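Here's the structure, in structure tokens; my notes come after.
Yeah, one chain of the complex is gone here, protein chain that is, but the others are all in their spots.
Labels A, B and C are assigned to the chains in the order they are written; within every chain, residues are numbered from 1.
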Amino acid sequence: MKERAIGEVILDLKNISLSFGAMRVLNNISFDVRKSEIRSIIGPNGAGKSSMLNVINGVYHPQEGEISFRGEVRKQMKVHEAAGFGIARTFQNIALFKGMSTLDNIMTGRNLKMKSSMFSQAIYWGKAQKEEIEHRRKVEEIIDFLEIQAIRKTPVGRLPYGMQKRVELGRALAAEPEILLLDEPMAGMNVEEKEDMSRFVLDINDEFGTTIVLIEHDMGVVMDISDRVVVLDYGRQLADGTPDVVRNNQDVIDAYLGVSH
Amino acid sequence: MRLERDVIYIILASLLLMVAIPWMAGTLSEDIFFEWPFFFEVAIGGLLSGVMYSLVALGFVLIFKASGVFNFAQGAMVLFSALTLVGLNEMGLPMWLSVIVTLLVMLVLAIAIERVVLRSLVNQEHIILFMATIGIAYFLDGFGQTIWGSEVKNLDIGFSQEPGFYFDGLILINDFDLIAAVIAGILVIVLALFFQYTRIGRALRAVADDHQAALSVGIPLKHIWVIVWAVAGIVALVAGIMWGSKLGVQFSLALIALKALPVLILGGFTSVPGAIIGGLLIGAGEKLAEVFIAPMIGGGIEDWFAYMLALAFLVFRPQGLFGEKIIERV
Amino acid sequence: MSLSPNQPDGQTNATLDTFPKLLLNHARVRGNKVAMREKDLGIWQSWTWSEVSDEVRALACGLAALGFKRGDKLAIIGDNRPRLYWGFAAVQCLGGIPVPLYQDSVADEMAYVLGDAEVRFALVEDQEQTDKMLEITEQYPALEAVIYEDPRGLRDYDQGFCTYIETLQARGREFHSQHPDYLDQEIAKGRGDDISVILYTSGTTGKPKGVCMTHHAFIEAARGSAEFDGLNDNDSMLAYLPMAWVGDHLFSYAQALVTGFTINCPESAETVMTDMREIGPTYYFAPPRVFENLLTQVMVRMQDASAIKRRMFDYFMDVARRCGAEILSGNKEVSTRDRLLYRLGDFFVYGPLRNVLGMSKLRIAYTAGAAIGPDLFRFYRSLGINLKQLYGSTETCAYVCLQPNGDVKLDTVGIPAPKVEIKIADNGEVLVKGPMLFAEYYNRPEDTAETMNAEGYFLTGDAGFLDEDGHLKIIDRAKDVGKLSSGAIFAPNYVENKLKFFPHIKEAVAFGHDRNQVCAFINIDLESVGNWAERRGLPYSGYTDLASRPEVYDLILECVNQANRDLVDDPMLSESQVHRFLILHKELDPDDDELTRTRKVRRRFISEKYHDLVEALYSDIDEIHTSTEVKYEDGRRGVIEADLRIRNAETHVTEPLKKAS
Partner (left out) sequence: MFYREAGEFKASYKADQAILPIRQDRWFIWAILAIAFLVIPTVSSDYWLGTIMLPFLILALAALGLNVLTGYAGQLSLGTGGFMATGAFAAYKLATMFPGMHILLVLLFSGTITAGVGILFGIPSLRIKGFYLAVATLASQFFLIWMFNKFGWFTNYSSSGVITAPPMAAIGDVLVTGAYATVTAKYLFTLSIVTLLALITKNLVRSNIGREWMAVRDMDIAAEIIGIKMLPTKLKAFAYSSFLCGIAGALWAFVHTGSVEPLAFDVNRSFQILFMIIIGGLGSIMGAFLGAAFIVLLPIFLSNAPHWFGLDIPVDLISHIEAMVFGALIIFFLIVEPHGLARLWQITKEKLRLWPFPY
């Protein structure tokens, strides 16, 4: 294995707190993400991991705290703006477009890069057609990368779970994101599928230098592939550091082994 | 139930507007006659007919709550039940017996709908079920008129249609409307009690939240469907009697469903109180607008005013006044 | 038909004696015709002959720049990819020798072959193969450079040792501009009797041997077979079988270069079926198991069809069985009614079926490599698919016998191919001679000598005979053929295959050498018989239970009787009818050393292990108690005990006896 070139901090979260009504979901969470690293967020169910991702890509707006992205403090942003900033994600419960094929789902991931006018698309001539073909090629490269050639034209609703997860990853990749947020990409998979998915995650990081923020339950996988891990528990931040540091952190051990406090 | 603060604000604001706009219109425009007793007369008349709207909307809510089906056939059920009642009555059955037989017919109808339509379309998308209820509506309209004929029939249940003076003779109100409102009110109370205090009622409420939970109450889903459709049928019959005796039993009864729709979106598809308050707001608003605004823009606005009113409400609360908030989860 | 197309510049078959020369000729003669396609990134990317020639030139020059010398070897490892095929031609241009390896071999196996063939360079497909090469360098430091075709995941590999093929080609283009005549001179130096490729035989025993083939041999084999079947440059072929296998080398490389037809590389192993359907090849080759799997798929999928459709299918398949193969062979004796029915069937069933299998445009399909069941063979032919068998081995360029169009016998492998001579030795072994014979086993003169007799015949190791029409019939491996005590020939494999062609029978072991009659062990096919049992409502708890059922014995008896009826028709083998059989209480298993890893029965071992059962077969008892030690998957050992029944099959009086009476 060669060394990855991990760069400067591109995403910095400071003292993030988020509540829904009286329910406090995130409590004073702070961590940063460096360029080209694989950053994992782990923690038991209800620890606020998914909420954390939702905060990062603007679905939830934290009541307190500050997010800076590429050195700039981020203002409140609309949901669709995150994609424009180069943040793509996958979802814990697959959020594919069920009525469309694998190909079309991934094509949709490139929507921001498509610039042809509606009129051009209507006559399907000139720019629109050229664009379709150009992007199709890009999408085919992703299909090739994720080894899903055989299901290219299958409606995603008919695919098995593991494949759907892969297609969703493809859709996120299609945006050529700078940061890829993966919400439990390996949940509900068997060992073989998990291995495949880990390989893809590593390859993506390796090939494209994409920064990856990953939520995962499977501790083994997380410790294997992450550069740094942050541990959440009921909205609190238990630990943050390299897998080794986290593995030896007493709070983490207690929380995971269920030792009463 | 707990009223959210913004709902209260919206209702208060709309009440204020209901008073303010006619008053302003009266002062600004010479076409419009505005006096306080007259204003109240119109408003109360509106509220009373609003109760009638609520009655139809109630049928929608019951079914939507328990099965998620947007029952477009509610209007057809009103027409069908009224036609059946009058038809039986004309055949020589005494009124009380006709009512009982009609109730039985509505029960049979509910069972048939569950057997034929709902069971076959279980787990389908909402829009499919919605379309199916339009199919039911067509079928019932056709069926009812095939059997009972399509000429206008009178339904006389012995209430006076004469207007009477109330509040020291200041305000002229239709007696019939008042009685209808009372009956509708009673029905609403009965239904509320039914939902609150009977086992089936509780099951129905559970079903609205979670089908699994409903099963644990111990009543099969299909029974629940039959029950709500039957109850909706009873509500339709009451509405049919009221509207039928007011307008005569004829095809246009089916169209009152269109009147109930804005009530529904205003109150929220899943809320019984929403149907009541929505009906009142729409009824009063519509009447007030017709009298105090319509003359300025050419009149005949009753077709769409209720919708626009509801639409305006929706922009503030997309789920209706009392509807459950839709939370996006990812 | 004249095979070689217009050849300008005074080129003849004689001057086009190496593959690089053929390639250059195609670039001249049909430069704009598509030579190769590959499904990549969702569409069929294609290369014309002149493009292929350019690419090969760049690759060859790149290799030259890398230090590749005449006589050097290049290992080629990976799925069927155009660039890997270019590797063959590029090496041959330089007078080097390509050595294709099976891509699923583990590193150790590869290390052996690389060492044996003294390979200096490797052209591999992807990261997986590159990793194997890197692993191998530790035990085989002579490996100098690895060229990879798919750069995924390889960006950061040591650039000195591993080179991306496009980088190499770029170097090659530069090299070519500096030395514009170098390559042409190298190509011109090539001679027909240069070694063109070394193919490793997997070898049932011992280490694999490198079979050295000359350009001449492969070109002759390819020309002969292409002429035999009238292949031309409009044909199209799907290249999906391992490149290290002689069949693929003949069909996808040699024949393509000889005739100029198009080869098509599928997108991935999983998409072969879809890709086949898209391409609709006119020429197709598959080992019997592929055809068998296809048939199973057809049957399984048809089982889920609606009753009407199934009935229609069954009806028309009956029609096809009755007359399809005959119509395909141009037999005139088919009744008009049957012809009409076949037409109908062609519209409703056969045509659509060929379409979904991607065989609509198929002119010629071949199978070889193992015995193919007559029913299976007939099935495809009756659908109107011109499926034929050929016979050959790595040492003969997979080219000895071919079945001619219109004269296909189900149980023979056809007539000797053009320029091939066949002789049957006294022990029944098939001996062949012709231009297609291999040069030698690489660095193994003794082995080479052993397989050649004094007259220059190659000893195939197969036993067979020529029937009255001159068709060759292969019955067994020569070393397995024995004699019954009556002196009649006994070919156990032949008998076992006859039995195994029944779907209910998974394995069979026939005994008879030095015995008075043939008896057999049978393994039932758990899936097939299990299905049968379920349909009849017969409960069973597992293999042993099911195998002991009298109903199952009846079922198998029917199969054995049928096999005997077939055997009796063959005068040479009629005495090999199975007289008695038993159904084994356990499945034969490689883990118990009863089968080889390639699932061939180890007859000797089995007869020793179950000698009690064999003796029982040759006695007159009808039931025997036995216990067998087995190894479970988790390594535990256990004992299976069972009471086995022995049944007598119907046998028929053989022809010679009939004559005598």
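The rule is simple: a contact is a pair of C-beta atoms (placed from the backbone, for glycine too) under 8 Å apart; a residue touches a chain by one contact, two chains touch by 3 or more.
Keep in mind the model is a prediction, meaning the values are calculated, not measured.
The absent chain, not drawn in this view, touches the displayed chains A, B, C throughout the complex. Set against the missing chain, the residues C:137, C:360, C:528 or C:548 yield one that touches it, C:360.
When the missing chain is restored to the complex, the residue among A:38, A:88 or A:197 that touches it is A:88. Only one residue from B:70, B:195 or B:229 touches the chain missing from this view: B:70. Of the listed residues B:26, B:59, B:87 or B:262, the one in contact with the hidden chain in the full complex is B:262. Think of the hidden chain as still there; on chain B it touches residues 70, 116-117, 120-121, 124-128, 130-132, 134-143, 145-146, 150, 258, 261-262, 264-265, 269, 297-301, 303-304, 307-308, 310-311, 314-315, 318-320, 326, 328, 330.
One chain is missing from the display, and on chain A it is touched by residues 57, 59, 79-80, 82-84, 88-89, 91, 95-100, 104, 107-109, 111-112, 114, 116, 118, 121-124, 128-129, 131-133, 136-137, 171-172, 175.
Remark: the residues of chain C touching the chain excluded from display are 37, 42-46, 277-280, 298, 301-302, 304-306, 309, 312-313, 347-349, 351-361.
We adopt the following convention: only the chains that are shown with their structure count from here on.
Chain centres here are Cα means. That of chain A falls 47 Å from that of chain C. Chain B and chain C have Cα centroids lying 77 Å from one another.
Touching two or more other chains at once is no residue of chain A. Within chain B, not a single residue touches two or more of the remaining chains.
By the touch rule above, chain C contacts chain A in their complex via residues 40-43, 152-153, 155-156, 267-268, 270-271, 274. Taken together, the chain A residues at the contact with chain C in this complex read 2, 103, 136-137, 140-141, 143-145, 147, 149-150, 152, 203, 206-207.
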